[in-house]
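The next block holds one structure in the form of structure tokens; read it before the comments.
Apart from one protein chain that is not included, each protein chain of the complex appears where it belongs.
Let's look at subunit A:
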Amino acid sequence: MSVIYILITVSIVVAIVFLIAFIKAVKSGQFDDDYTPSVRILFDDEIKKSPSKIIKVEKQKSI
């Protein structure tokens, strides 16, 4: 069997895997909201800041 059969089969299988991944992503609603995740990813550890530090930051801002 020629190598070309193997290569093409592999490439098609990979493509099918991506197609299934895409369909699954759509089904789970990932494409319904394309804005919020882009903001959400920027939030992380803010909550751990101590209150005193936040007040300092705000002071500088208000000037």
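In this section, contacts are C-beta pairs under 8 Å (C-beta built on N, C-alpha and C of every residue); 3 or more make two chains touch, one makes a residue touch a chain; residues count from 1.
As a convention for this text, contacts and distances are computed from a predicted model.
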Listed names "Glutamate-binding protein", "CoA-transferase subunit beta", "ABC transporter permease" or "HAD-IC family P-type ATPase", with the criterion being the UniProt name of the chain not displayed: "HAD-IC family P-type ATPase"
Subunit A residues that touch the omitted chain in the full complex: 2, 4-5, 8, 12, 15-16, 18-19, 22-23, 26-27, 29, 31-36, 39-40, 42-43, 46-47, 49, 51, 54-55, 57-59, 61-62
